[in-house]
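What follows is one structure encoded as structure tokens, with my remarks underneath.
A protein chain is absent from this complex, but the other protein chains hold their places.
Up next is subunit A:
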Amino acid sequence: MKFTTFSAFVGPSVVMMLLFIAFPLISVFVQSFQVTQPLYEAVEVETCTPGFLTQTCVIETRNQPVLGEDGKIVTETRWVGLQSYANVLELGRAWDAVSAGSWRALMAIDFWKALRFTLSFTLLTLPAVIALGLALAVAINNAGKRLRGPVIFVSLLPFIITPVIGALSINWLFRGDGILTALMERASGQDISMFAQAWTIEVLMMLYRVWHVAPFAAIVFYAGLQTVSSDSLESALIDGASRWQRMKYIVIPHLMPLILFVGMIHLMDSYRVFEEVVGFSSQGHVISLQWLTYDFLQPDQAGNRSISRASASAMLTMVGIVILLIPPLKRSWRDHRKAH
């Protein structure tokens, strides 16, 4: 292909990517090392009482934002290096908590609390999504021809639903005396409140995520199942392999590249968990890293947003994703090398 043709095709998307991905990313990266604050000045203000006989005057020193000529608050941007990261990580407090052996103290620090939840959310939902996706795919594959369409449709439904709405509907099923909580209370004869403690909320959030994402995995795996060699399966049947052994030795190795693919997508997605925190209003008990970033961006009473800390937290989230992706990437690279 000629370079001009090539660039005509690729150009627009390169521009878009630079504009909407690369530039914001660099901007966030730079801002995580800077702090932008309003400039304050100390002003001496003399206040006098309206005196008839004697007038009492008090002089006090007050800090107030400097106003520019246009009447707006003047801000100042300072290079603070890793200060924002330190503010987010609170390493001093974290170290104290660790050396005191107090898990509770460590979990009182927002970042570590969010990291704990985000990691457990990601690593617990990952195998569940892959296992359920695989089970669904096998079920679809084994369904009769006439049933297959409806089964695919029904199993795709959770994936189609808007995440926040889906989370909300699960929330309402369990919140207070929601239908399912009521059912569980009747079955167990105990008072159950699913939103009174962190772990039940976490379980609900994970169940929701698995329910929501498994159809995607299932469709990918179902496509993969169509390419399993039927001769190999029949050969294994004659060789004496049970259903489970055929799955283990033939189907799963065949689907391995797809399992890695789904796993990587899921790692990236669930490490940025956010909708569940909103949908289950869990921020009182558990928060995620993405929520932490969002929380930093909320204006405080003076209307200031902690952009620097938010940027630092966003960068830390990205670093976390990259670390999580290293093992699957290494493995798929190895498989790729082996195949060629």
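Worth a mention:
The definition used in the following text is that contacts are C-beta pairs under 8 Å (C-beta built on N, C-alpha and C of every residue); 3 or more make two chains touch, one makes a residue touch a chain; residues count from 1.
The working rule: contacts and distances are computed from a predicted model.
Between the names "Succinate dehydrogenase hydrophobic membrane anchor subunit", "sn-glycerol-3-phosphate ABC transporter ATP-binding protein UgpC", "Cytochrome c1" or "Dihydroorotase", the one given in UniProt for the chain missing from this structure view is "sn-glycerol-3-phosphate ABC transporter ATP-binding protein UgpC". Although one chain is not drawn, the whole complex shows that of A:198, A:241, A:260 or A:307 it is A:241 that touches it.
In the full complex, the hidden chain is touched by subunit A at residues 229, 231-232, 234-242, 245, 249-250, 253-254, 256, 339.
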